[in-house]
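Heads up: the structure comes next, in structure tokens.
Every protein chain of the complex appears in place save one, which is left out.
Chains: A, B and C, in written order; residue numbering restarts at 1 for each.
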Amino acid sequence: MTETRSGHATTLPIAKAITAGLRDAMRADDHVMLMGEDIGRLGGVFRVTDGLFDEFGALRVVDTPLGEAGIVGTAVGLAMRGYRPVVEIQFDGFVFPAFNQITTQVAKMHYRTGGRVTLPMVIRIPHGGGIGAVEHHSESPEALFAHTAGLRILAPASAQDAYWMTRQAIESEDPVIMLEPKKRYWIKGDVDPDHRPELSPWQARVLREGTDATLLAWGPSVPLALESAGAAEEDGTSLEVIDLRSLAPLDLPTVTDSVRRTGRLVIVHEAPVTGGLGGEIAARVAEECFYHLEAPVTRVGGYSTPYPPARTEHAYLPDLDRVLDAVDRVLQH
Amino acid sequence: MTETRSGHATTLPIAKAITAGLRDAMRADDHVMLMGEDIGRLGGVFRVTDGLFDEFGALRVVDTPLGEAGIVGTAVGLAMRGYRPVVEIQFDGFVFPAFNQITTQVAKMHYRTGGRVTLPMVIRIPHGGGIGAVEHHSESPEALFAHTAGLRILAPASAQDAYWMTRQAIESEDPVIMLEPKKRYWIKGDVDPDHRPELSPWQARVLREGTDATLLAWGPSVPLALESAGAAEEDGTSLEVIDLRSLAPLDLPTVTDSVRRTGRLVIVHEAPVTGGLGGEIAARVAEECFYHLEAPVTRVGGYSTPYPPARTEHAYLPDLDRVLDAVDRVLQH
Amino acid sequence: MSVFQTTIPAVADQEPMIQLLAPDGTRTPHDEFDAVLDGSAGGGGDDDLQTPERLRGYYRDMVMIRAADLEATSLQRQGQLGLWASALGQEAAQIGAGHASRAHDYLVPTYREHGVAWARGIEPWRLLEMFRGISHGGWDPAELRTHPYMIVLGSQAPHAVGYAMGLQRDGLVGTGDRDTDTAVLALFGDGASSEGEVAESFTFAASFQAPTVFYTQNNQWAISVPTAVQSRVPLAQRSRGWGIPSVRVDGNDVLAVMGAVRSALDAARAGEGPRFIEAVTYRMAAHTTSDDASRYRPGAEEQEWAEKDPILRLRRHLEQLGEIGEDYVKRCDEEGHDLAMQLHHHIHGMEDPDPVMIFDHVYAEPHPVVDAEREQYLEYAAQFEDEETAR
Partner (left out) sequence: MSVFQTTIPAVADQEPMIQLLAPDGTRTPHDEFDAVLDGSAGGGGDDDLQTPERLRGYYRDMVMIRAADLEATSLQRQGQLGLWASALGQEAAQIGAGHASRAHDYLVPTYREHGVAWARGIEPWRLLEMFRGISHGGWDPAELRTHPYMIVLGSQAPHAVGYAMGLQRDGLVGTGDRDTDTAVLALFGDGASSEGEVAESFTFAASFQAPTVFYTQNNQWAISVPTAVQSRVPLAQRSRGWGIPSVRVDGNDVLAVMGAVRSALDAARAGEGPRFIEAVTYRMAAHTTSDDASRYRPGAEEQEWAEKDPILRLRRHLEQLGEIGEDYVKRCDEEGHDLAMQLHHHIHGMEDPDPVMIFDHVYAEPHPVVDAEREQYLEYAAQFEDEETAR
């Protein structure tokens, strides 16, 4: 694959890093195409596809009719015809009309055909809460996808990851769901499109080393985890922070290595704790680090309720106080 | 509610116990109605609604057009009009076209309206594998529903529970998903329609007491858990067996009480272990019983793959050997 | 023959659009709708919907709801609302539909149905709760016989059909008594018409002949996507492949809308099965306050539609009838202004809810997990209050 890049190392907000990733992928491979609602002339409601319609035209940046099953389902057909469709779901809460296609088709086509068909497609979903939105615009459905074998899930939390995960998701021969940290879209970071990162996208990254406990987070919760570690440091507590990055497959070794050192794990995510991905990680870590754990794995997440009205979401979402409270609890053990 | 019962204590297969539950509920309350594909004249592909079309007619036993979103979505409207619809999804794998209605509508209508609307409806799903079927007929999607706040989930594993949970699901003011253990439909048991059980449907039941470890299972895996406990006993191992019964809400106290006594927990379910409901339970038990656990909570379940072709499913599904192997592992700790 | 036809003309743009009021206010008679509007249809004795007084009422309603709508946009700019979805330009399509329904009908809206809500007697501030982010829905659907505002496009359509199936079972269809027979009006946009759930709703409604009137406000846009992407032929034709009779009306013409909606609802309540209406109108504002329409649509188009303004049109008609004076117009404007002020004060006076409400009404019956989380939350929140107090 030729690496036609849109530019050299630069500073971009996450949203624009994804734009750059899409653009470079489209320049490098003319079978890469985009589909979704309002992604063409408007450039998407978050402007992530801004400028791509002008550059690549209506055949490669497709404003679709308003049907998510149709969007994902036609992408399956396009992928089987040799294209690499990148689909945008406008908001996390609107992925459910496509759930049948994702669960019974996207996830299973490779398996169903005994490996004869590969399905390289990407489903981009702006994901998570905290933006003051009305109902259905703040969901965190990652656990539903993580329980569905056949899917890969990436959750970039920095501009550099946003750029490269976009590229790598598109390059993957497997279908990838990319969860974009909606409330962090405008956070800037360095992006180096010239140097492919050494770390695989399917691996977690230790963002900050520490000794007293490990904080594990992904997507929109990563900045919170870092902030919490900063605050804890002021109190003399040393927290290791891991950005999970790949939610499927889970990179457990990076997490268990850390927990074996710190003896404590706090997992932070926005989805309801009940049945959330944190439970899976907690169960696995407890299995693998049974004798290293000084305290039970503790989860900080959304409550076991639907996402509440926006003016209460500050209390629903994990925040600095709740994370530190959980850290206190594991340290008191 | 008048209790018009179809008969006195008797022995019935699980499928027919559900039939009796439906019949008695329909006799007791003429707002109870059934909807689904082939549930009328045919009596459903598993014959669970057999005879009800003849007794209650086409307005109360409705053969619908072939659209799961339409079935669940019209049931929402009927419930809002004061009916108590009981919807049949023909097989677990066909619930996904209705996933948007279940996730964004059924689960959230009560919350959305600030409690002004109640949505008493039941979604019956024959659930699980082991019947030698083609693709999409052997799924175990319970974790997806358990992560969706607003839903209740019941999983009867005996004829008596099948009868009474049917009645109680219909009586509930909340929407209930009832997962019916498809491969156990023809297992018989005593049903007493005259005496409402003392145990709430939302509570787990200790089926067998034991001291060395706890086996937790639900739905189709319950007989396997009992069988395993029987086999273990021959080896001198005493296993406590719990039937979880309600998957949402989780009755954690019954489980933790047991684990505090036995110190060990093995969870058995058919769904893929990764992201399955077992992870949530393991995480919670580890949190609450941290100092009581002698070994990590261990899960026996489906692999992290799509449900495989039928001639390999014996290796995919938990069986006696795999359960006993897991028991051995927790005992060796 | 009814204007509700199952015939799709071979050439798409041959689909007629019924108009009773021209943009300059001239009234064209209409064979079928005139009798519907004057109450003489269906045996007669029904309300006359086009008395001068009523017409002035519609005018006032449209002015009021536009004032409220503009105020909501400005409240959003002031940070009082998280978002606002303006219905500017769709007043005739909404006020007409709302008043054409009978009080005992059940209405199933989208999230942009402010005129419908107004006509149903739902106070505007109730709508704003959702856009402010203090609740997900501000009224009791049973009491106001109006479904909650719905966000997931198309999801409400099967609810409408199910409700209508309930009406059938309740014996409230086809009795011949106008005050008994009931129907459901299901609203959705041109964009939402593409959702599979809308199609399944057509299937169920047709199959069970459920008394459902599907009503699309084709406001030309689904955010940035023009209606042509959803359908190459006039949307009105969509339902005919199910045998659901349909009609296309000028949605900026309150009388055409009322004629169509009233007559469709009456057919449905009489047991004649579902109907479908396309009301051709225009979303004058951006999609929502978060949207920038200049990125995708030409100003010329907005200009063109400004000339078809539904409020202006009805006023011109009333002027031609000699049934409206400067003073009435002025009074309406003032009342609109007052309403906007009320709204302003009401919203500015709204307190944020106690977050403990997060845990309320997740379930109707007790739920140990939610209850435990509520307890935890309260204990946790108390810590902070203690800290506050300690200072």
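Note that a residue touches a chain if its C-beta (ideal position, glycine included) is under 8 Å from a C-beta of that chain, and two chains touch if they have at least 3 such contacts.
Since the structure is predicted, the reported quantities are computational estimates derived from the model, not experimental observations.
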item	value
Chains on display which the left-out chain touches in the complete complex	A, B, C
Of B:G82, B:G132 or B:G230, the one touching the omitted chain in the full complex	B:G132
Omitted-chain contact residue, chosen from C:S194, C:T216, C:S263 or C:T288	C:S194
Full-complex contact with the absent chain, from B:G21, B:G70, B:P175 or B:P193	B:G70
Among C:R126, C:R178 or C:R240, the residue in touch with the chain that has been omitted	C:R240
Touch list for chain B against the chain that is not drawn	37-38, 40-43, 45, 63-67, 69-70, 93-94, 96-97, 132-137, 274, 303-306, 308-316, 321-322, 325
Absent chain, residues of chain A that touch it	33, 59, 64-65, 67, 69-70, 72-83, 85, 100-101, 104-105, 108-118, 149-150, 152, 172-174, 202, 248-251
Touching residues (missing chain, whole complex) on chain C	1, 5-10, 12, 194-200, 203, 206-207, 229-233, 237-243
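Note that only the chains that are shown with their structure count from here on.
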item	value
Greatest separation from chain A - chain, by CA centre	C
Where chain B and chain C are represented by their mean Cα positions, the distance between them in whole Å	40
Computed distance of Cα centres, chain B from chain A, in Å	32
Between chain A and chain C, centroid-to-centroid distance (C-alpha), Å	37
Residues of chain C whose C-beta touches two or more other chains	135-136, 152, 196-197, 362, 369-370
Residues of chain A touching at least two other chains	93, 96-97, 135-136, 274, 303-306
